[in-house]
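Note that this complex is displayed minus one protein chain, with the remaining chains in position.
Right after this comes chain A.
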Amino acid sequence: MSTSKSVSSNSLSAATSGLLISRVVSALFGLSNALKHDQLLSTPLSSYTHLKEGIFLFKNGIDPYSGGTFRHSPLLLALFSVVLPESQKYASLLWTAFDFAGAWALVSIWRARQNVRKTSRDTVVAASYLLNPYVFLPTLALSSSSLQSSITLLTLKYAAEGQASPSLFFLSVLMHIDLSTLTLLLPILLLLISDPQSHLASPRPLTSNLRRTLPLFGEFVLYTAVLSVASTVIVGGIQWIPQTWGATLTLPDLTPNTGVWWYFFTEMFDHFRPFFLMVFSVHLLIYVVPMCIKFQYDPLYATFLLLGVLGTFKAYPTLSDPGLFFSALSIFPEVHPYLRHPIVTALIHLHAALLMPLFNHLWLNTGTGNANFFYASTLVFACGNGAGLIDAVWAGLRIAIGKDTEGYVVVQE
């Protein structure tokens, strides 16, 4: 038994490393050029081409935020124009390194949750991130959403390990890259004052004093203020705010992506636009407090669920946002038996993942389909993400009731 197990784990790690090598190779050779314009893998806020344009303008003394398409955070602008060279080969390696950092962070979160130093499941957890096509395709396209996923995982890693300062620092960097990740602030503060271990099976009220979050919140505000001042100094003015944060709130660029915003606001009547922009932005915030109250005994799970909300409903999502949610499902193996319809969710995803690139190509390149085809496939994709989210909420709550017994069913009142 043990030999067969070790053989299977050996073959698993061999297969994993084989796939990883092929990933690095494909990152280095060519694929990036084919993928970097793909609208599923990068949005105007995360595209590598836009980043290069911004760096070019910045280096030539033209303010990249004075208009145009550059909507990356000034922090990324500074990072890539001053610290890191921008050759594409190098960038491919760098992006792969971001992914490995993300995988390492995910494994660290898993270990912190299990409260052990090393587990036999580490490889599976790492593989669930590194080999998730939703995660590695955006990396091949050099989309900065990969960097964003890695920073999200690093934030969670430090929060799970109880290191408040690096966690809050990464969270404020994350918020500078994408404003909508502000929704993660509350569960991460709760995580910092409690522990990352699984209490899903034994719910209890939050024992720590909520007041302890206040200095942590102050620290977050401080980091955010420092980074904002740094951004302002880099750019030489506050014009980056409407171009980066403003873009996620007002949606000036209607380039198609995998989310639900773009076609909705393409087809929106002009006089309702501000109202629905407000509705869609507030809708993201609505989930925060209920999730945190209900899962106050396990804030890491609440964070995970909010990642699912972001992957479904944020303004400029790429495939890596739902990818992060589904990869993170691997660190909650205790809820897997209680998922009601994982096969259905997987099939919806398969369906959407095949149709989205196809319909995008038919609409924009061959001109044989129209926008509705692609819109329909993004709706299916949103259904798949929603099904995953709902199922995860269900399983997280259902686990507290215990195993199924013959003759009894668990329902809601």
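Following the convention adopted for this analysis, contacts are C-beta pairs under 8 Å (C-beta built on N, C-alpha and C of every residue); 3 or more make two chains touch, one makes a residue touch a chain; residues count from 1.
Keep in mind that, in the parts below, contacts and distances are computed from a predicted model.
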item	value
"Ribosomal RNA-processing protein 43", "SAGA complex subunit Spt7", "Exoribonuclease phosphorolytic domain-containing protein" or "GPI transamidase component PIG-T" - which is the UniProt name of the missing chain	"GPI transamidase component PIG-T"
Omitted-chain contact residue, chosen from A:200, A:277 or A:382	A:382
Of A:133, A:236 or A:252, the residue in touch with the unshown chain	A:252
Hidden partner chain, touching residue among A:17, A:33, A:66 or A:115	A:66
Interface with the unshown chain - residue positions in chain A	37, 39, 49, 52-53, 55-57, 60, 62, 64, 66-70, 252-256, 260, 262-270, 283, 286-287, 290-291, 294, 312-313, 363-365, 367, 370-372, 375, 379, 382-383, 386, 389-390, 393-394, 397-398, 400-401, 407-413
